[in-house]
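After the structure tokens below, expect a handful of questions from me.
Yeah, one chain of the complex is gone here, protein chain that is, but the others are all in their spots.
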Amino acid sequence: MEITRIERIRKKLHEIIYEADTPFGKLFDVILLLLIIVSIISVMLESVASIRFLYGTELAIIEWIITGFFTLEYIGRIIAVKRPLKYIFSFYGIIDLLATLPAYIDLLFPGWHFLVSLRAVRLLRVFRILKLAHFVGASNQLVVALKKSRLKIAVFLFSVIVLCIILGTIMYMIEGPEHGFTSIPMSIYWTIVTLTTVGFGDITPATPFGQFVSMIIMILGYGIIAVPTGLVTAEFMSKDRKVHENTQVCPNCSADHHRDDAKFCYHCGHTL
Amino acid sequence: MEITRIERIRKKLHEIIYEADTPFGKLFDVILLLLIIVSIISVMLESVASIRFLYGTELAIIEWIITGFFTLEYIGRIIAVKRPLKYIFSFYGIIDLLATLPAYIDLLFPGWHFLVSLRAVRLLRVFRILKLAHFVGASNQLVVALKKSRLKIAVFLFSVIVLCIILGTIMYMIEGPEHGFTSIPMSIYWTIVTLTTVGFGDITPATPFGQFVSMIIMILGYGIIAVPTGLVTAEFMSKDRKVHENTQVCPNCSADHHRDDAKFCYHCGHTL
Amino acid sequence: MEITRIERIRKKLHEIIYEADTPFGKLFDVILLLLIIVSIISVMLESVASIRFLYGTELAIIEWIITGFFTLEYIGRIIAVKRPLKYIFSFYGIIDLLATLPAYIDLLFPGWHFLVSLRAVRLLRVFRILKLAHFVGASNQLVVALKKSRLKIAVFLFSVIVLCIILGTIMYMIEGPEHGFTSIPMSIYWTIVTLTTVGFGDITPATPFGQFVSMIIMILGYGIIAVPTGLVTAEFMSKDRKVHENTQVCPNCSADHHRDDAKFCYHCGHTL
Partner (left out) sequence: MEITRIERIRKKLHEIIYEADTPFGKLFDVILLLLIIVSIISVMLESVASIRFLYGTELAIIEWIITGFFTLEYIGRIIAVKRPLKYIFSFYGIIDLLATLPAYIDLLFPGWHFLVSLRAVRLLRVFRILKLAHFVGASNQLVVALKKSRLKIAVFLFSVIVLCIILGTIMYMIEGPEHGFTSIPMSIYWTIVTLTTVGFGDITPATPFGQFVSMIIMILGYGIIAVPTGLVTAEFMSKDRKVHENTQVCPNCSADHHRDDAKFCYHCGHTL
């Protein structure tokens, strides 16, 4: 009798925490989303020296409330699942733990800087929000299109990196340490800054020949951007086109390219 | 008798101010357009210290003429519409009021800086020009294509913002306040500057690891730009492709979107 | 007799200078092309202080040889055409004159700076090279695609400019002259630098709110770039698609979308 009651509570908990179909499940997701956002904003504000000075106490209180909720949630998650160990050592399990720990560590071993870096891990919980976004069909379409052109994008990225290494070394030989190109990795950093058209301007070529090679790099970068754009666009379109047509062939007249929802052949009127 | 005359004047006013079909209506729109442009240029020039010093009086006179016309226009608009209150509290009603107020406020409560900020609101009237542009078919096509890919663009922007928050926090932890990454919001600002390939160079990574993460951010930004481009292009094209479908509606079952060469309804098999 | 001989010379000259079908005509175009390139490089090198100091005399000699050829060519062009006045006051006529004048003016009224600015006009003759490029089919295709999407690009540019004026004024109000946003035109300049993702970094937002608005501007600019790309791509594709199919309909079976070079219906084999 007792066991079935516990089981029922566990099932209820699972419904609330892990599922989003029941009203309580939805409410839980929304509250969690809001708390993560509040916690992110609180972490951000605390990193600003002037705000930390003025509202340090208020932010600490908010921090403790959120930590409390996250702790309860973490315990709830362990109770709700059938195999708790699997959850604890999963990607989200570790993030959930790291989201609650920093505050407790701070209590036992005070020390400001160490804390900040650990609490920032909480930001990774934002991916739970992305999980919600997954329900939006549009997001799925994006992911599918990107996944399909994955291989081509990888080849493209590899070529760009090889190009940057070669061009970076050339620029290091031309400009040298006296003009800010202190080493080959630094020079490769500059090449990527230039090729991607970011152009910080922290390092700039000073010799005429260096500026000439820079011009080539810039025009290259300006043109190369066409490649990933072309890949992704072609993927979006081909997917788009296929959604509307199926691969059926009319048994009577062999016409193809029928609409997905077609019941009769557009050419001979035969039942498909 | 008197009432019908007033009614006739009101109708005439409505025709001139709100409609663009009659010659006077068109003339009014063109004059309004020119005055808004002159007023914008005048506001711009007045913000330049040297011009304000030399031509301050001339600009003040132009300002008063434009304010006078805008005041008369505002009164005219109130008279011309049947429900003046609805207009007064509408978006354009408030902008129209704010376009005339600053000059009068300046007369009653002199004070330069306060005035400048209010007069700039007048710039929002430019949207009336955009309304004119709406008549150009091309603009409508642009708006339709953008509206259709609205949801996907929103999902994309949301993902970019989450990415920037996470990458910004990582960069804050790596570089820290001593290299200009004074706080997490500042670091997120830098991440957006870098990911969008703007690259001001007011803050730049100084540690080797920070520069390594920057390279990844830059290449990410360089590749990610393909996504909105792909989305919008696919939308532009899909509109284009609809040309291959005709506008016929099946006389039997009212299904539409038939292929151009369809002889039979794909839905019920009826002859088209 | 004399007149016909002069007429024959004029005709020959016209063939050489204006046409590119005969061997001499082609040779003339190539020599002209080379001289324009040499003259451009010479103007460029002369603008570099150190080179002007070392090779000033050599560059002056090259300059006089090119000026001599351009003068002869100008006279030749006047003789060759039937209506010399029409040529003299045409766009290319004026450029041709300006290409020869500076050297003579320098002889009569010595004065360095004034000369440099006039000689640079010679660069506009490069458009004659572009005229040659016109023969390349690829260039025509580019021009046609750009011309077709002209109206949409104009609407897009107009919207971007309006957006920049409004955002520039907002940034001027937020940041103010003390952070480098000295006037509204300066602020609009900054907005364009940011929106187009150029990002010089000569002016950067210093207030937190200014940086927040900057982030929005940057993400806007990053997304807006999709619009012209989408327009031009759609134009390239639609043109591409139309080239391959014609609008013929088979007189026997009414099938359409025939290839341009089709002589028989792909569906029923009937003669088209």
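First chain written, first letter: the chains are A, B and C, and each begins at residue 1.
Throughout what follows, a contact is a pair of C-beta atoms (placed from the backbone, for glycine too) under 8 Å apart; a residue touches a chain by one contact, two chains touch by 3 or more.
Not measured: the values here are computed from a predicted model.
Participant: Hey, which of A:L72, A:L85 or A:V162 is the one touching the hidden chain?
Facilitator: Reading the full complex, the residue touching the unseen chain is A:V162.
Participant: Can you say which of C:L13, C:I78, C:V162 or C:V198 touches the chain missing from this structure?
Facilitator: C:V198
Participant: Suppose we count only contacts with the excluded chain; which residues of chain A make the list?
Facilitator: The missing chain touches chain A at positions 151-152, 154-156, 158-159, 162, 165-166, 169-170, 172-173, 177, 182-186, 188, 194, 197-201, 204, 208, 211-212, 214-215, 218-219, 221-223, 225-227, 229-231, 233-234, 237-238, 254-257.
Participant: Extract the touching residues of chain B with respect to the undisplayed chain.
Facilitator: The missing chain touches chain B at positions 197-201, 229, 233.
Participant: For chain C, which residues lie in contact with the unshown chain of the complex?
Facilitator: Chain C touches the missing chain through residues 40, 43-45, 47-49, 116-117, 120, 123-124, 126, 129-130, 133, 136, 138-139, 141-142, 145-146, 153, 156-157, 160-161, 185-186, 188-189, 192-193, 195-202, 225, 228-229, 231-233, 235-237, 240-241, 257-259, 261-271.
Just so we're on the same page, only the chains that are shown with their structure count from here on.
Participant: At the place where copies chain B and chain C touch, is the share of residue numbers found on both sides over half (same) or under half (different)?
Facilitator: Homomeric contact, different residues on each side for the most part.
Participant: Just how far, in Å, is the C-alpha centre of chain B from the one of chain A?
Facilitator: Distance between chain centres, rounded to whole Å: 29 Å.
Participant: In whole angstrom, what separates the CA-based centres of chain B and chain C?
Facilitator: 30
Participant: Do you know which chain A residues sit against two or more other chains?
Facilitator: 197-201, 229, 233 - these are the residues of chain A that touch more than one other chain.
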